[in-house]
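Missing here: one protein chain of the complex. Every other protein chain is in place.
Our next item is subunit A:
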Amino acid sequence: MVELKEELKGKIIEVLNLEDVTVGDIQDGDALFGDGLGLDSIDALELIVLLDKEYGIKLSDPKQGKAIFKSIETMAAYISENRTK
């Protein structure tokens, strides 16, 4: 799980072009949206694509996103349980 969390941080920084953010800057429990990393609605769509592309997870209900993308912690837990690749 620790490895997955670090991998996720790297992928999020790369995919979302978070230029001045490093893996070390993101804590596992930090909020990804709002006051945390300050991601926006387009970033949320990119995260949905990331789940599909990298882990073979298709979100059928976009409402799930709010809970899944709360933090690195919640994302990693969801990926661990649902990944197909």
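Worth a mention:
Criterion: contacts are C-beta pairs under 8 Å (C-beta built on N, C-alpha and C of every residue); 3 or more make two chains touch, one makes a residue touch a chain; residues count from 1.
In the analysis below, contacts and distances are computed from a predicted model.
The complex appears with one chain absent; UniProt names that chain "Beta-ketoacyl synthase-like protein" among the candidates "Heme-binding domain-containing protein", "Beta-ketoacyl synthase-like protein", "Circadian clock protein KaiB" or "Sugar ABC transporter permease". Of the candidate positions A:Met1, A:Val23 or A:Leu45, contact with the hidden chain is made by A:Leu45. Listed by residue number, the positions of subunit A touching the unshown chain are 16-20, 38, 42-43, 45-46, 49, 52-53.
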